[in-house]
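Removed: one protein chain of the complex. Kept in place: all other protein chains.
To keep things simple, chains are lettered A and B as they appear, and every chain counts its residues starting from 1.
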Amino acid sequence: MKYQVVIGLEVHTQLTTATKIFCGCSTRFGAQPNSQTCPVCLGFPGALPVLNQKVVEYAIRAGLATNCTIAERSVFARKNYFYPDLPKGYQISQFDLPICVNGHLDIDLEGGGTKRIGITRIHMEEDAGKLVHADIPGVGDDSCVDLNRACTPLLEVVSEPDMRSPDEAIAYLKKLHQIVVYLGICDGNLEEGSFRCDANVSLMPVGSNVFGTRAELKNINSFRFIKQAIEYEIERQAEILDEGGRVIQETRLFDPSTGTTRSMRGKEEAHDYRYFPDPDLVPVIVSPSWVDEVRQSLPELPDAKRERFVKEMGLPEYDAEILTSTRELAEYFDATVALFPQAKTVSNWVMGEVSRALNEDGKNVTECPVTPELLAALLKLIEKGTISGKIAKTVFDEMYKTGKEPEKIVEEKGLVQVSDTGAIEAIIDEILAREAGQVAEYRSGKDKLFGFFVGQVMRASKGKANPAVVNDLLLKKLAP
Amino acid sequence: MKITRAEVEHVARLARLELSEPELDTFTSQMDSILAYVEKLNGLNTDDIVPTSHAVPMENAFRADQPKGSLPVEEATANAPEHAESFFRVPKVIE
């Protein structure tokens, strides 16, 4: 390919505040249309916005987690345009004085190493409502407006055009997604539109450092679609450039059903948003002490967690990566290790049995019936030799189903491991007598039959025989 | 001329105001004389002047993140020229 792609991303994250950014209506998703509205978010005459303080706090959190400078003074501005889902005829946003500037995120590259992606700014703004084509008799072609989402708080995170491949774009988005979810400021739900992405894509000849004309891709609501949209756009622009044409600056809509983008020209007139400071709102002043307070309250972020898991707990990179993929999983792991300080064993269980059971059940780790306390108790039973690792899996399944303590399950089901050499010897003797032929083969050099004998003994003991003891005794008895 | 008829037409489009031909003529000449009048501001040097957006200095007006009841949906839509169930109803966008 003779072109280098240049990608910048604008991400809208919907904040998990209880109420909207400028009024006291609930932000709950999925309510009856227009049932979560009031004079303010309906843009009724005379109504005035008042800023939700939590939105500012969340913006500071996001800014600190992405290495931004928090502006001491930021200002809300009106972005003026007409659309039926925009009640006031303007969106309250921030323009020349956003709350966070000059940040960055480091992303991991496919072939190893990291790359720093600049974050130009993060600003606070209100969301628009929804324009839908409801299937209501008699409505025909008309559109229907639901303003429940209008005035919901958003943070718009604008990156520098620092990404050079769709994979880098995805890595950046996943990282940002992980951070806002970790921070507890966004639920990260892509399908419900809690994390939305617009991509600015342009091409320039390889070796050049002069950016080409960009297209802005809108309406992308999954990581997979983002990749598709960018890839399609690279192809489209390359074709134009190959034919000696010029890419025009425009907004293009991604169509998930075809995997293509199409121009939105004609749909909207040339935009002139006529930004100006909103006279209904006052400047937001963030003192250094407020920033410090928020900094103190930040949770440990994924990168720091991962490093701690590797350096302090001695976990492999792979484990650390998986365990920190969500804040909840990492917290589950941490809580278990606190009670049973053998990190690798806990990691194996969390990544193994715990994740498998949750996956099968479609549950989140916070809903896991086997709490960190119960899991630690189970691991202690293995450590003490009360049950074998194999039996422990059976016990785990039972715990997951019933939420009962492992000791109780072991007792009720009689699963205590048998380590008594006399009892095990008796079983071994019986098997060796029954399988005389196999014994002879083993003794004549067919070593791999050893596993067969172990299996027979374990089966006969219903899995309760201590495998170490079985091994020892078998070796002795089978010795020629 | 401070403003042309074509510019007035453009502004009317931005402001979503359908103006008649006579209105366009009248507004062009009236806006022209008003803009000529406001030209006098350019006689003032304002290079180092901080713009005023609030006459009385003010900052940090917040509300707590506590729910306050919404309007009953019938009241929210009661003034709507047209609604369908609890939606506001509008003509579709013609491309």
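In this text, contacts are C-beta pairs under 8 Å (C-beta built on N, C-alpha and C of every residue); 3 or more make two chains touch, one makes a residue touch a chain.
Going forward, contacts and distances are computed from a predicted model.
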Key: Protein name, per the UniProt record, of whichever chain is missing from view ("Glutamyl-tRNA(Gln) amidotransferase subunit A", "3-oxoacyl-[acyl-carrier-protein] reductase", "Biotin-dependent carboxyltransferase family protein" or "NADH-quinone oxidoreductase subunit H")   = "Glutamyl-tRNA(Gln) amidotransferase subunit A"
Request  = Decide which residue listed in A:Glu235, A:Glu250 or A:Asp272 touches the omitted chain of the complex.
outcome  = A:Asp272
Task = Touching the hidden chain in the full complex, which residues of chain A are there? Just list them.
result = 39, 42-51, 78, 80, 82, 84, 87-90, 143, 145, 147, 272, 274-276, 279-282
Query = Of the residues in chain B, which ones touch the absent chain?
reply = 3, 7-8, 11-19, 23, 27, 30-31, 33-35, 37-38, 40-42, 44, 46, 49-56, 58, 61, 63, 71, 75-82, 88, 90-94
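In this text, only the chains that are shown with their structure count from here on.
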Residues on chain B engaged by chain A in the complex (per definition of touch) = 13-14, 16, 53-54, 58-71, 73, 76-77, 82, 84-93, 95
Message = For a test of understanding, state which residues of chain A touch chain B in their complex under the given definition.
response = 17-19, 23-26, 32-39, 42, 50-56, 73, 82, 84, 131-134, 136, 138-139, 141-147, 266-267, 269, 272, 274, 277, 279, 281-285
